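Here the complex is missing a single protein chain, while all its other protein chains stay put.
Then we have chain A:
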Amino acid sequence: MSTASTATASDDRVRTRSAASTFFGMPAVGALIGAAVLVALFLAVAPAFRSVGNIGTILYSASTIGIMAVFVALLMIGGEFDLSTGVAVTTAGLTAAHSAWYFNLNVWVGVLISLLFALAIGAFNGWLLHVTKLPSFLVTLGTYFVFWGANLAMTRIVTGGVSSNSISDMEGFNSAHAVFASEFSIGSVNIKIPIIYWILLTVAVSYLLLRTKYGNWILAAGGDSAAARAVGVPVVATKIALFMGTGFAAWLLGMHTLFEYNTLQSGTGPGYEFIYIIAAVIGGCLLTGGYGSIVGASIGALIYGMAVLGISYAGWDVDWLRTFLGVMLIAAVLINNYVRKRADA
């Protein structure tokens, strides 16, 4: 520490970091490098990867992970986990489908009920975490299994089977389909609407994190919740809001899946929660909270999208996808750690 006199002007004391150091100090740098390597690899080995038309397919695959990964990353930066996200997507879709079909309501009413329910699940997760003081890993592992079972059981009760009844002939379906599952083309690139939502959410949530006081609160709640509370940050409310964020993302993805396919399989969802977390971690989120990047999580989702399609375009067996993701996860984390150490030095 320095106790030099304060006479010196401030400007020549504040040394700015070099541009390279700033770049490599970003949480998302490992994901960026990983994405670049992946693009180069698949451009070399997979001819179909080079076709412009496939950009839309890759982005679509990335967006179905990215919409959730953005909120999962925000939650992880806030210091918590949510394992119930994969199942919650299905729960949100089934809630809309069953409530609309069973009570013969306008589809939009089902969509609204689903939104309220998804937000309530998030709030419940956050509240339970606060009341029990248990780790969020445990609390959401519990709700994960609760909703996994409920998805199967409720669907059996309502439809007698394992998939929701088709709602495509119901009132309001067409407009809801237009909102959640429409598509359009730019040249030869087919753009499905979730891609737009994904990009908008990435920008909005990234702004929230880095440029608003709520972002400051999230960083502090994850970095040191006791310190945050001591200086007046409403930590409990912040964390409940973060869980409601993942609830919202589950609803949006659930609505897309429902209106894309008209029905939903009640057993789908489990397994995806880890892919969202992998995307967030590849994007630079620390498991311990307080550090990470929303753009990084979206790049992580893009890596997933490229891997899914790149592997099949290259003619490899798609069974290797998960192996590939595991390797990517560890490699990206190692790159993140290495680069951050070098940038800090």
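Here is the rule we use: a residue touches a chain if its C-beta (ideal position, glycine included) is under 8 Å from a C-beta of that chain, and two chains touch if they have at least 3 such contacts; residues count from 1.
Keep in mind that, in the parts below, contacts and distances are computed from a predicted model.
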item: Chain not displayed: protein name in its UniProt record ("Alpha-D-ribose 1-methylphosphonate 5-phosphate C-P lyase", "ABC transporter related protein", "NADH-quinone oxidoreductase subunit N" or "Acyl-CoA dehydrogenase family protein"); value: "ABC transporter related protein"
item: Full-complex contact with the absent chain, from A:Ala92, A:Leu219 or A:Ile294; value: A:Leu219
item: Option from A:Phe137, A:Tyr207 or A:Tyr338 whose C-beta touches the chain left out; value: A:Tyr207
item: Touch with the omitted chain, as defined above, among A:Gly160, A:Gly187 or A:Gly232; value: A:Gly232
item: Residues belonging to chain A that touch the chain removed from view; value: 1-6, 10, 13-17, 207, 211-213, 215-217, 219-220, 223-234, 286, 290-291, 344
